[in-house]
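Notes for the one structure printed next.
One protein chain is absent from this view; the other protein chains keep their places.
Naming follows writing order (A and B), and every chain is counted from residue 1.
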Amino acid sequence: MPAGEQAIVSELVLEASGLSKTYAAQIGQPARQALVGLDLVIQPGETFGLLGPNGAGKTTSQKLFLGLARPTRGTIRVFGQSPENPDVRNRIGYLPENPYFYQHLTGEEFLRFCGGLFNLPRHLVEARTDQLLAQVRMQEARKVQLKKYSKGMLQRVGIAQALINDPELVLLDEPMSGLDPVGRHEFRELILDLKRQGKTIFFNSHILSDVSEICDRVGILVEGRLAAQAAVDDLKRQGRELETLFMETVRAPKAVAATA
Amino acid sequence: MKPDLRPGLVLVAAALVAVTTHVRATGNLAEDPARDYRPLPARYAKLLATDFDALWADMAWLAFLQHDGAIMARDASDRRFGALEAGLQTVTTLDPDYLVAYVFGSWALGDADRPQAAQDLLERGLAHRPGDRQLLYQLGFVRFLLLRDLDGAISAFMAAAAPGAHPQDLAIVRNAMKMAAGLAERRNDPNLAGRLWRAIAEDARRRGDDRLAGVARRALERLRRERASVTAPDRSGR
Partner (left out) sequence: MSAGHIMALAHQTWRELLRERLVSGAMLASVVILLIAIPLGGLSLGQDGRILADLGFASLEVTSVLLVIVAGAQMLPREWERRTSFLVLSKPVSRTSFLLGKAFGLLAMGTLLVAVQAVILLFLLALRGLEVWPLLGQLPLVLLQTMVAASLAVGFSAFASTPVTLLATLALYVTGHNLDSLQGLAAQLPWPSKTLLAVIGHILPDFSLLDLKNRIIHGQSLTPGLALAAVTHGVSWCVLALSTGILAFHRREA
């Protein structure tokens, strides 16, 4: 690989090439292809939304990006390295879908615990805990155990933990699901704020309105295949609704990769 | 809408509990404790103990006592100690150092008219705890009272009184010595009896035990008189 090309590759936040994942058959369950030949490049500072119906492979792709699962075929580089290298994860923040955190911890204890996992100095963890709790408007509930939090509060403290290490890449898995309209609005504002700070954001969702408001670019996964990719501005310029693209892609027989 | 069956279920269950408790309490199910007591055979108990041998020995000991006690409580003349040996065997196999099981067990076996089994039990204990003064002392009694074996009893008491006792065993040593001395007199062995009573007298004087010293002095006096009465006719007759 020429030196110039190497430099370009290392600037990419995330690069997946021919990424496939098949879950092995288990008793009573046949083998399942969760992801088929995913090619994807995420640039620094980009906000990318991965759309798709339930079971399309959105969560699997994030697990692969984090090294929580291993690809059956293909390669992934995150900041130019394998995601199985724990050091890479120093630069990533992650909010799982329907997070179930350690319920006996209070909000601030939970953030301290997460900060501890990044080996951050204690004073920095304390400062970030205060700052993030303020940012997600959870100061009043900071000493309340997580088991007493509502879904919206859990999502807010969840995003706070994803930001405790001041990450360059933020992975959010269905961050809006289960939130009421006020919660969704607040969350949208939060993500836009992160975007303004220049963070790279990759999030899975099936709520199209949120995606079109927040994202620079979207991809649509259908049955494990990336059936469409589009820049949101291009869609707007063409006067096409994201919803139309989504429905066309999902309904198309054996969706064919298309780039708007 | 389906009827709620739960309250009914609770009532039925409560009634069943009440009936079974009543039946138990009125003794309709009372078992014969002698028949009911079936200790787990020693080898299986050992196999199943899973290193909790001491605990199972305790449980077997309590079961043994309960059985014995239940029979005695019902009828003091009842002596159907059918499973005595098996129970004691289980306790002492699980814990070969269960001293009280040997001592009390030998009395119980004696009560059940099984003196030989009582002696065997104590000898098994001694095989595991050679020279144990308490077991030897008990063995002396079993041989004397149950087996009428004076020689055997004297040798057991003598062994119990052997020199070199731990301070906490001195009481046993003194009692064993007294028993051996008394039995030696009965067996017409004045030399042994005299030697033992002299040792007892000296020990009692040293400790300031006037009562025991008096007993020993009187015994020695008695021996002297007997010796004199035995030798006197010889002198007069010849």
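Some points to look at:
Convention: contacts are C-beta pairs under 8 Å (C-beta built on N, C-alpha and C of every residue); 3 or more make two chains touch, one makes a residue touch a chain.
This structure is a prediction, so every number in the text was calculated from the model and none was measured.
With respect to the full assembly, the chain omitted from this view is in touch with A, B. Within the full complex, the residue among A:19, A:38 or A:69 touching the omitted chain is A:69.
Looking at A:79, A:94, A:187 or A:203, the residue that reaches the missing chain in the full complex is A:94. Contact with the chain that does not appear here is found for just one residue of A:61, A:161 or A:212, A:161. Listed here are the chain B residues that touch the chain not shown: 47, 50-55, 57-58, 61-62, 65-66, 95-97, 100, 104, 129. In the full complex, the hidden chain is touched by chain A at residues 63, 66-70, 86-90, 92, 94, 96, 98-102, 104-105, 113-114, 116-119, 161, 165, 171.
Methods note: only the chains that are shown with their structure count from here on.
Measuring from the averaged C-alpha position of chain A to that of chain B gives a distance of 80 Å.
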